[in-house]
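Note that this complex is displayed minus one protein chain, with the remaining chains in position.
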Amino acid sequence: MSAVATTYETVIGLEVHAQLLTRSKMFCGCPATFGARPNTQTCPVCLGMPGVLPVVNRRAVEFGIRTALAFGCRVNESCRFARKHYYYPDMPKNYQISQYEEPLAEDGFLEIDLEGGTRAIGIQRLHLEEDVGKLLHEGTLETAQASLVDFNRSGVPLMETVSRPDLQSPEEAAAYLRAFRSVLIFLGVCDGNMEEGSLRCDANVSIRPRGSTTLGTKVEIKNLNSFRNVQRALEFEVRRQAQALDSGERIVQETRLWEADRGYTRSMRSKEFAHDYRYFPEPDLVPLRIDRRWVEEIRASLPELPRAWRQRAVAQYGLPAYDAEVLTQSRALVDYYETALREWGGAAGAGTERPKILSNWIMSELLRVLSGDDERAIQSSPIPPRRLVGLLELIENSTISGKIAKDVFQKMFDSGEDARTIVERDGLTQVADEGALGHVIESVMAANPKAIEDYRRGKKEAKGALVGQVMKATRGKANPALVNRLLEAKLAQT
Amino acid sequence: MHRPIHELTDAYRRGDLKPTAVAEDYLARIGALDGKVGAYLTVMREHALDAARESEQRWRSGSPRGPLDGAPIAVKDVLCTAGVRTTCGSKMLERFVPPYDATTVERLRAAGAVLLGKTNMDEFAMGSSTEHSAYHPTHNPWDLTRVPGGSSGGSAAAVAGGLAAGSYGSDTGGSIRQPAAFCGVVGMKPTYGRVSRYGLIALASSLDQIGPFAQDVTDTALLLGAVAGHDPRDSTSIDAPVPDYTAELPKGVAGLTLGLPDEYFIDGMDPDIERAVRQAIEVLKGLGAKIERVSLPTTRHSLAAYYVILPAEASSNLARYDGVKYGLRVAGRDLVDMESRTRSAGFGAEVKRRIMLGTYALSAGYYDAYYGKAQSVRTLVRREFAAAFAKVDLIVAPTTPNIAFKHGEKEDPLSMYLNDVFTIPGNLSGIPGVSVPCGFSTAGLPIGLQVLGRPLDEARVLRAAYAYEQATSWRSRRPELA
Partner (left out) sequence: MIERKDVEHVARLTRLALTDAELERMREQLNSILAHLDTLRAVPTEGVEPTSHAVDLVNVMREDEVGPCLSQDNALANAPDRSGEFFRVPRIIEE
């Protein structure tokens, strides 16, 4: 790869299609949800029956504006829809209602953080369009004698964004996609589920000799359904193009499909005979004049975006970048964290260990039982932020040990009860009575003369074994720090 | 019993006539005579009788739904009727049964109208003679060897031939007004956006409108009023109140200024038509209208602009007919082969021609020269009408340059297109227009007078047509169709 990198520069642009989280479809009132039985979420409009007409979904436009603002785009004063013609059985009208010459928004950017620093990747345009249906092949596409069509997805709102060809490597492309997805999830406009296809990505990639200013022939790569596949596919393609150029071949402008199982891209169709989409303004829809007040209302309602939150968390709360990254998986998780921090003393909490303790507990315990990007699950967690704080306070004031706290956490999750109730009912309060502990320590020491011998001879681990025995004898309830101190004192005495 | 709808409902009110008797009478006439005329593609016998029975109950209990309750009407087969096959005059949709009603049809059912059936038309509304129906031609009741006009020939012939009391058609370049003129009935195209296009099988989306055919202007006003008005399912539908179009009818034309466009009295136009239209203008002058000349210079380019825009939009609207989801399918060895065979078998020659023309006009490299250019010429046409309407209240002109021609006479596509030269500008600019009978040719064929008005000024257009109609008696002459 490094040989390639010294000879050639890579130029990548990403086109991302995001299904919007509206209740109904882009141009009709059918539900836009996933997973229903085939052809049960259709109507004459999204089936493209004779005589039907589209009507624009206002919320889809709102989500488009929201996203455009989050990416610093200019929301155009007016935009219109256009018909994009091509034949495919998943497209009922054999044209897709999209936007062409007057898209909703243009000229934005997305900042991505890389090893070498931060780069702003240009976003050329953002527009709205309708999704197509689903094709299933009886067998594989190559061997099938027939295909089956389900139009449930036909008409679901799609937001397409096209980046400028500013990405310089496959890693950057994957980083861009990650950051992009994260923003969309934060805005609540898309659930970012690449496996289910609610977020789809195509890449355009070309290479050119290092230092050249003319662009090479670009190849479109499709079927990139995960971050990993984006990176792998682009790595393969860059290598393939470099090898071709090295052997004096010409790069053909075409569309290639990434075959994840086989690890290569294969030619799908030649883009040289590109589709003639015959765009013209959609006569059944009137232009949209985007009211500036509406735009400002939407701007005012934008949440703090992931990258901004991460920067603030590191600076203000002293969190490591890794923690901040994990916590910004979803807006619900960030909200959870912020709420908990506020409950635990707010501003007074920052600057102490609390932000980090909280972060640790969320990452290791909460995310063990809940998925970080499952907004609904986090919002309805059996352990809401206040309760988690309640548990952490019990550790902080030594009522229970950290180890016991983990058990309590699980019980809280399973039962929905608060920490104090569980601790008191199950008698889990830490033993901190020096006298009582002293007796236990003496019994353990008496029962383990060899360990004491080992310790005297310099085996420090032997002390740990003794501590373990004390914890066992107290069924975990002894205050470990206290046990250590008392044990050391007694060992010193003998 | 072939009387205007408003007379039928008066009779229903008085108890002199019953909706069921009237419906049966029309159904009987259709059975006896439509073999000769060919106005219908589908007769909705069961529905008609059910609807007539229900109407009768309402009249009997003194609670009719409105002025169309019990009115036996026909609907062009371009409008979707739930549960009743809708062919659009094409083999492509021979067995298509829509699961939904067009908004116009919904409103008619709600008004208590009795739908007699679906009428014949040029395939996918492309044509001016109804000779391009994939099923059979329709014959002009005034002379069965001649065409009724098109593309709404069936709806016009049904009213002219006493096979429906009123009917609806669609007008994209004159497809209501021209057959109305050829068949000696009243036909109206409202302002673009006045009547919902939801459920109207699309030809050219920016030009199509639904409108009525009627025996007189009063009925026209009633039929229009029943279906006009905003529809949230049609984004191009105008949200403005619908007046009672009958209310202004008797106001007359005194004090109105009527414009005569220079460009509509052309060399080579049929002398009978010129004579009849000029005489009609004298009648209007006699009734107190002022006449003024206006000039609409871009008229001579309207035909060309139209024949770019229409095929372009139509080629797009017809892309959906591919044998996948509904309609005809001809088997093929693979998908593309199936689609190509299906479309080739399902579409007639005129439809294919316009699809090819339209696809070409939109294709890479030609868009600006054709579609873009035509839409700019269209703007000029609109502006000229707007400028004319600053000086005059209405524009009067012939509806067509010729009278109904014989079947097979106009085989050359271009000469067929010329039929619409006076009606097309009204579609390009989206203004309302009506054709009202104004005489007969020496051979006894009807001639139409066209009245055009400002956008949303249907009331004034109808008022002028009414004044003229009431001062003449063309409507009392009926074709002999025994």
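Each chain gets a letter, A and B, in the order it is written, and its residues are counted from 1.
Operating definition for what follows: contacts are C-beta pairs under 8 Å (C-beta built on N, C-alpha and C of every residue); 3 or more make two chains touch, one makes a residue touch a chain.
Because the structure is a prediction, the values reported are computed rather than measured.
Of B:M356, B:A387 or B:A443, which one is in contact with the hidden chain?
The one listed residue touching the chain not shown is B:M356.
With the missing chain put back, one of B:M1, B:A304 or B:A471 would touch it. Which one?
Answer from the full complex: B:A304 touches the omitted chain.
Where the complex has a chain not shown, which of B:R109, B:R382 or B:R478 is the residue touching it?
B:R382
Which residue from B:M338, B:I395, B:A465 or B:L481 sits in contact with the chain not drawn here?
Of these options, the touching residue for the absent chain is B:M338.
Of the residues A:V55, A:M91, A:I207 or A:L437, which one touches the chain left out of the display?
Hidden-chain contact among the options goes to A:V55.
What residue numbers in chain B mark contact with the hidden partner chain?
95-97, 99, 192-193, 206-207, 232, 235-236, 238, 298, 301, 303-305, 307-308, 315, 319, 322-329, 331-341, 343-344, 347, 352-353, 355-357, 359-361, 363, 369-370, 372-380, 382, 413-414, 427-430
For chain A, which residues reach the chain that was dropped from this view?
22-24, 28-31, 37-44, 47, 55-61, 78, 80, 87, 89, 135-137, 141, 144-151, 268-269, 276, 278, 280-281, 283, 285-289, 291
The rule is simple: only the chains that are shown with their structure count from here on.
So in the complex, the part of chain B that touches chain A is made up of which residues?
79-80, 86, 88, 93, 96, 98-100, 102, 197-202, 204-206, 232-236, 312-313, 316, 319-320, 322, 324-326, 335-336, 339, 359, 362-364, 367, 371
Given the complex with chain B, which residues does chain A contribute to the contact?
Touching chain B: residues 44, 47-56, 83, 85, 87, 89, 92-95, 147, 149, 151, 276, 278-280, 283-286 of chain A.
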